[in-house]
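Here you go, one structure.
All protein chains of the complex are present and in place, except for one that has been dropped.
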Amino acid sequence: MNKLIKYITDEGKQNIIIPFLSVFLGFLVGAIIMMASGFNPIQAYSALLMGAGFYGNLQRFGNTLLNMTPLILTGLSVAFAFRTGLFNIGASGQMLMGGFVAVYIGIVFDFPRIIHLPLAVLSSIVFGGLWAFIPGLLKAKFKVHEVISTIMMNWIAYWTVYDLVRATIPGNFDTESAVIKSTASLRTAWMSNMFNGSYINLGLFLAFIAVIIIWFILEKTTFGYELKAVGFNPDAAEYAGMKVDRNIILSMMISGALAGLAGATYYLGFTNNIKIGVLPPHGFDGIAVALLGLLSPIGVVFSSFLFGFMNSGKLFMQTSARVPNDLVPVIIATIVFFSAANLMVKSWLSQLGKSLKKDGGEK
Amino acid sequence: GCGTTNETGTGTDTDNGGSPVKVGLVTDSGTIDDKSFNEGTWTGIVQYEEEHPDAVEIDYLQPGGEEHAYYVSAINDLADTDYEIIVTPGFKFETAINEAAATHEDIKFILLDGYPHTGDFEFVSHENVVSVFFNEHEAAFLAGIAAALSTETGNVGFIGGMEIPPVQKFGWGFKAGVHYANENLGTDVNVDDNYVFQGTFTDVSAGQTIASGMYNRGVDIIFHAAGGVGVGVFNEAKQRATAGENVFVIGVDVDQYETGMMEDGRSVTLTSAVKRIDVAAYDYIDAIINGGFPGGEIVTLTLADNGVGIPEENPNLSSEIYQQIQEIRDLVIDGSVVVPASQEDLDAFIQ
Amino acid sequence: MEYIIEMLNIRKEFPGIVANDNITLQLKPQEIHALLGENGAGKSTLMSVLFGLYKPEKGIIKIRGQEVKVSNPNIATELGIGMVHQHFKLIDTFTVTENIILGMEETSGLSIDIKSAAKKIETLSKQYGLRVDPYAKIQDISVGMQQRVEILKMLYRDAEILIFDEPTAVLTPQEIEELMKIMKDLVKEGKSIILITHKLKEIKAVADRCTVIRKGKGIGTVNVAETTKAEMAELMVGREVSFSVEKDEAKVGDVAFKIENLTVKDKRGLDAVKDLSLSVNYGEILGVAGIEGNGQTELIQAITGLAEIESGDILLKGESLKSMPIRKRYSKGIGHIPEDRHKHGLVLDFTLEDNMILQNYYKSPYSQNGILQRNEIRKNSEKLIAEFDVRSGQGSKTLVRSMSGGNQQKAIIAREISNSPDLMVVAQPTRGLDVGAIEYIHKRIIEERDKGRAVMLFSLELDEILNLADRIAVIYGGKIVGIVNAKETNENEIGLMMAGSGGEDTHE
Partner (left out) sequence: MWELAVSIFPLALAYTAPLLIIALGGLYSERSGIVNIGLEGLLGIGAFSYALFVYYTFPSLGGTAIWVGLLVGALAGGIFSLLHGYATIKMKANQVISGTAINMLSLALTIYLARRLTGSANIQLTRGVPRRNIAPFYDIPIIGPLFFGNAYITTFIVIAIVALSWYVLYKRPFGLRLRACGENPHAADSMGINVTIMRFIGVFMSGILSGLGGAIIIGTYSGEFSQLTYSGLGFLALASLIFGQWKPWGVLWAASFFGLAKTIADMSIIIPAFNIVPNAVLNSFPYVITLIALVLFSRNAKSPKALGEPYDAGKR
């Protein structure tokens, strides 16, 4: 009995059990659909894993990591906002703005790499943050709901970049920018060689560094303490002498900065130029990634890995097992759905545990 | 029941997958169902399979996005599962094909609307790649003439999506066509006041709004080269035609007569500036399998070889107009009329 | 029929805890039956069972002799049971009428018939003397009126058996008086009442019998007439409790805090505090008495920085706080035990230890150059928990949300006292707490005074003020209508002054 209590109340354990349970269920549903439509799930899934480079091909595994890189950051961006009481649907727009500025710098300036690359990356962070500053300000000063303002900012970013690319850094086609100078690229020979030929790049490390920093801020610093307090209960935060408005704006900006960095990793590492008329989907996937990762930086790494390998393995699944890759999104969606439903199990478990323990404690 | 039978079916397919040649398509921006460029290419491939069932085995992939890296990995997925022919529609594939062609020398590539290069636009010839271009502007030119001759209001319009090369060429050609008609066929038709690029290939409602605006100000024929935006254009035209108005749309890439179809069986499609992508795909697949593959070359398909043009049957286009167009077509073919393929040429042409 | 309600051997468990363990409660027709117990004893739970909100694991309920299954509030209502919940169950954005008719709306023609409902409510409120404005929104009316709405809800459904869960915790003395009278009338009108309260005085005043429960177990039922407060308190807590707060003479020092011609506006922009002046000395407790809504809240918030000062000034140790940010005020030596512990006092989703450093998290030793020092934080909370005997499930790691109001309040008090401020602003320190907790908190407040600190005590409870304060300032309509010496005054005098009348006799 006591063992059981210990087990179910161990937050750590739950955080592991539940997402993995939902992943399992998701794949199960996928398998059922496949069999119903006359495919062989075993074949399909082994092909999926192979396509994602779990065995055999290193390049494929590199691509999995490549795909997950921007998702780590957008997921982190959304998660951070949530943890501080904000819902940032605008990661896509912030990513686009940050990415644009990075590409701009990558094209127009001529510096040695040690200056050029950091400069480009930093400015992506700064401008992602600035783009999020507006919704932050609107919320803090005018009580404008961040959900609307970030949605609007997405489209404003979309069109702003649309014009700026053509006006400032036109490429050989009117629909895309020129290519960044190699001194501003995140790609490195040694990584590509290591994963024979994948475009996997330094962005991955930037992402992991960001994860650590954000985790550290949230869990270890007074700054994080303050942000969370404001998120949970602004009145109490004000009572305690915290600057509520300033903190709302800051949280929003940090969230935006992360999305901006995602832009850098994507446009400086993955694409090396920027196309107009495309709102990167990573911002919206980031919502799912963040929530599936239970809003914890570490969790985000896992869930973005899931998204990453599913997406980079699905085409191979189709070509080799002949299972339409349209099914993979269905599976991902199902996983997210189950993880949602499972949160209830979790909260129920911990509730139970709590009162059990409290009972013990009060005696 | 059906599950198991199909399953074994799939099994055998993959087992003796060696014997029929595997042909794969990697789609460009948009989906396989874009009723336009991707779908056109796919149609050609499907047709080839239907006519040579045991010669080929076909499939298509929609990459994760419109980026070099996505294209390369999609191609690798096909390569790693022994596809021997890969068709890629769109200039966006240029650098990806250049890379893939080098790594997979045993695979033949059919690159439509582009040629391999390293990003510097210096053509790199690969023995296993044929680069196919289309003189869209020539098709659009004829469409322009058709519009000029058919309009009753003396106003025609052009709605482009994003300003990518093929779309621009359609635009220039169309303008040139109208201008040519005004000069040589005694028409007096205005297109310049109704010549826009909406900016996306997706905003359906914008397409309808712009079309409606044009029709309201007296345009009666609109040429669209705008994907989803064109959907809105067709929709607006259908609504008006059903209500008895006399308005038309000129389709793009493929014969969009069907798309313009209304319930009474009529269609609002006056004609279409067709790019025989399907034919190209079909022909070069056949060339690869039965010999005669022009590897390493850049081929341009023109009016001359029916690579582009306007469809023959279309009740909306009177036969005499069609005849007139045919005559001009011949002039283009024998070179006595050169259709402008760039803004500069167009300006020159109009002088 | 001897009993109108019988709850026999009721057992109710929550995951991991037995909230009611074999409790029996029998209610006679037309009696007022008190239910007494510490915070967390299981009173609310027992009543929730009777009202059909929880279903018991064991035990039977008989109503008018018939055994019944009360599986949801509707059934309770049909059986003529009505309940005023401890934490009001009202919808702030709805009008009084809408709240009352919710769930049994009559329609005339095609729409809800608000008019005739409002009429019916008016007649009811006349009949029982429950003054309400049927068209006012809940969020705009006083707590007292909100409670009257809760009562009207029951009457509107012609309930026979009325349950009051801690009705007086939030009322002013006047309102309590009123309520007591109303209850008596209700009984005369043939209703039967179960009254939950922590205030023995009230039980003495109105109740016929009293059932006591402790830690979820029934201790027994006594006739109030034959039982003293002390006895009841002992039954409930399980030990002896002292009521009269014994404290020795205040060693009053010189002026610590001065308020000069202070004017503060309320949310609606009207002057709530008007040109008010006041001063507090070291080593004394200045009680501020007044009926709710006479500017206390605004005064408190102006002092602590939550509200802007329109004009006038406030000086701590001679230094103006007027335009000082809140954080600065704390470091200058202000302490604040807020009125609303859930809104301001605590971050309910933080752990206890994190709440214990709510104002000091950024200072060493809790933070070294921006990094939280977990073991320092832990040490601090362990110390306070032990010193102030804050009870909770997992000690420092407990989420405050799951703690009882009583213990939540103790946590706040521990935190504020540990900051050893020069001026402690204390608002409603013992709202809804049981006598044990009250006794303890009062002791701590006196200790603060004796350490030579200045204390400003805001309370709607006259006894509390009379017991604790050395001087009493009565606030009315945003002005101080008089300052009296605690020893030389009595409830009536204060009561009159609180009502606005009463001379400016300021004997110091």
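Odds and ends about this structure:
For clarity, chains are labelled A, B and C in written order, and residue numbers in each chain start from 1.
The rule is simple: a residue touches a chain if its C-beta (ideal position, glycine included) is under 8 Å from a C-beta of that chain, and two chains touch if they have at least 3 such contacts.
This one's a predicted model, so the numbers in the text were calculated from it and none came from an experiment.
One chain is not depicted; across the entire complex it touches A, B, C. Checked against the full complex, the candidates B:Gln47, B:Asn182, B:Gln239 or B:Thr302 give a single residue touching the omitted chain, namely B:Gln239. Residue A:Ile151 is the one among A:Ile17, A:Ile151 or A:Val244 that touches the chain missing from this view.
The hidden chain makes contact, of the residues B:Ala206, B:Val247 or B:Leu270, with B:Ala206.
The chain not shown here touches chain C at positions 14, 51, 53-54, 72-74, 77, 83, 85, 87, 89-94, 98-99, 102-103, 105, 107, 110-112, 153. For chain A, the list of residues touching the undisplayed chain reads 37, 87, 89, 138, 142-145, 147-149, 151-153, 155-156, 158-160, 162-163, 167, 287-288, 291-292, 324, 326-327, 329-330, 332-334, 336-337, 339-344, 347. Within chain B, the residues in touch with the undisplayed chain are 30-35, 39, 193-194, 196-199, 202-206, 208-210, 212-214, 216-217, 228, 231-232, 234-235, 238-239, 242-243, 258-259, 261-263.
Note that in this section only the chains that are shown with their structure count from here on.
Spacing of chain A relative to chain B, judged by their CA centroids, is 37 angstrom. In this assembly, the C-alpha centroid of chain A lies 46 Å from the C-alpha centroid of chain C.
Those residues of chain C lying in contact with chain A across their complex are 14-17, 304-306, 325-330, 336, 338, 343-350, 354, 358-359, 361-362, 366-367, 370-372, 391-395, 398-399, 402.
Those residues of chain B lying in contact with chain A across their complex are 2-3, 5-7, 10-11, 13-14, 24, 59, 61-69, 73-74, 76-78, 80-81, 83, 91, 103, 119, 121, 162-165, 168, 199-201. Touching chain B in their complex are the following residues of chain A: 35-36, 38-40, 43, 51, 57, 59-60, 63, 66-67, 162, 172-175, 179, 197, 199, 270-272, 275-278, 311-312, 315-316, 318-322, 325.
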